[in-house]
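For reference, the structure is listed below as structure tokens.
The complex appears here minus one protein chain, its other protein chains still in place.
Presenting subunit A:
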């Protein structure tokens, strides 16, 4: 079986919205060239925003402030609960408040390099430029960032950068930033400028005359299906990490909004780029429903080890003599040691566990030991730095990390891939814009720490509100009616699917399929991928899909709050996405960023990129449930930051 049994190659795709010329002025020039909408005309234009996290919440609030009519949707019971709330570490901005040599250019440089040269320079430069406005905006809203005694904002260094550019609010930066956006959104709801629809899930995109004109939604309380219309649709529906079942994402996070748009023609780019975070609390058993991340800062003082001999793995850590411990990160990477980047730390942990030297339930864990730090700094100092993390660990595991070393294991945390968008954040479907983690644009093959919050807010507060006007200036578009053929068809698709889920009445639960899909993805499309494994995974996923549609059991009715019906739709879409992820991973015969292909490594086991062959974004076109996806390549050009090889030895 050759690779081309799985996909076909189509025409290249171009980012026609991106200005050329000096990178420093591209955003200025794009803003100037974009058409504007007269303030009096804005209230005649309606924008639908799906999702209320950092990107969606900030976009909805900002568009409403500008005078557009906004309809906002989220699956949670309140827009304040979007998963951005769980982000811990911080948000980067090129403020250079520390006078340590930071600049827009340096943040741009670090992000392009960190993305392993698989992101667009234009987008990343704009992100770095806008980063400074985000901090100003959030402070004006009253976001209680950490401050120094002089009253100025505190910064820390994050994710291996050499400057301190990360702003934070204890370990709850995402929560505080989201509450800022949420409060701005609630203000607009109160003023009547935003129609808020919580507990509503988008189940289909409506395209009329080639333009995105609305969505089909299900009221999750009553089960009522409605069609909602607008002049443009913005998806801010987050990432797809839950395709792995176990991830650090919230349980409700799903790909359905993006996937439905993909099936209707929006290209999906780089789906195989997922980020796996090395410091999560390991699984404790088959009941495990999600994984919890602990801040990476723990690796500053904790030492990672496993027993040298598999035979010692069942012993309590304290009974394993110093000479029988393998501090493998310090051994393999003597210069960076325990602070190697996320992907390297994650892969190394999996390798030692695969060798049978893992610790804890199922042998899926490595120790993160603070004994040395406690000896060196004293318990008090360790407590001051990490007290809340230690407490969280103890609450979840029942073990005291001051006495026994922590156990950690990698978990899926973020997805860099997403719907393909141009510089204006517009997808390949006119009028369909995609912001935040749901798009693919800024992180390339790997995201740096504290950059997700930056991108979400950059897109929502500053980029989209400027670019969407260029599109809306050609509106208002002709009114769409519920009786129009494409609307009737989209609605019928949703109703038929729900009917199908409820009528199969099989013998397996939705969760059992989701868990099985997750195991396939983790095993074959996780930290390390091979041609053989991916080919096998595609076969397994296809069989799973067949089984899902014949054996799933969804209890209850459509016309009520039915959480299993919600899950069924999400899992059905995750199964299709999983297959595309494997195909994308299979086609990319190189290692880059979060994507490690075992066939593409240096003699000493490091990731090897192939810029000659793979310096492009892979944008996939949907070709029917049984058709082959079609690959459209967007070539990446590096005029400023020239590709180099990462080395951490």
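We adopt the following convention: a residue touches a chain if its C-beta (ideal position, glycine included) is under 8 Å from a C-beta of that chain, and two chains touch if they have at least 3 such contacts; residues count from 1.
Convention: contacts and distances are computed from a predicted model.
Novice: Which of the following names does UniProt give to the chain that is not shown: "Electron transfer flavoprotein subunit alpha", "Succinate dehydrogenase / fumarate reductase iron-sulfur subunit", "Phosphate transport system permease protein" or "ABC-type xenobiotic transporter"?
Specialist: According to UniProt, the chain not displayed is called "Succinate dehydrogenase / fumarate reductase iron-sulfur subunit".
Novice: Going by the contact rule already stated, which one of A:555, A:605 or A:627 would touch the omitted chain in the full complex?
Specialist: A:555
Novice: Which of these, A:20, A:77, A:499 or A:546, touches the one chain of the complex that we don't see?
Specialist: Selected residue, touching the omitted chain: A:77.
Novice: Can you tell me which of A:98, A:290 or A:610 touches the chain that was removed from the display?
Specialist: With A:98, A:290 or A:610 as choices, the missing chain is touched by A:290.
Novice: Among A:123, A:175 or A:338, which one is in touch with the chain left out?
Specialist: Within the whole complex, the residue contacting the unshown chain is A:175.
Novice: Among the options A:136, A:354, A:496 or A:523, which residue touches the chain absent from this view?
Specialist: A:136
Novice: Please give every residue of subunit A in contact with the chain that is not shown.
Specialist: Those residues of subunit A that touch the unshown chain are 58, 61-62, 65, 76-81, 83, 85-86, 95, 97, 133, 135-142, 144-153, 169-170, 172, 175-176, 179, 182-184, 186-187, 189-190, 196, 198, 221, 250-252, 284-285, 287-290, 292-293, 361, 395-398, 461-462, 465, 507, 509, 511-512, 553, 555-556, 560-561, 563-564.
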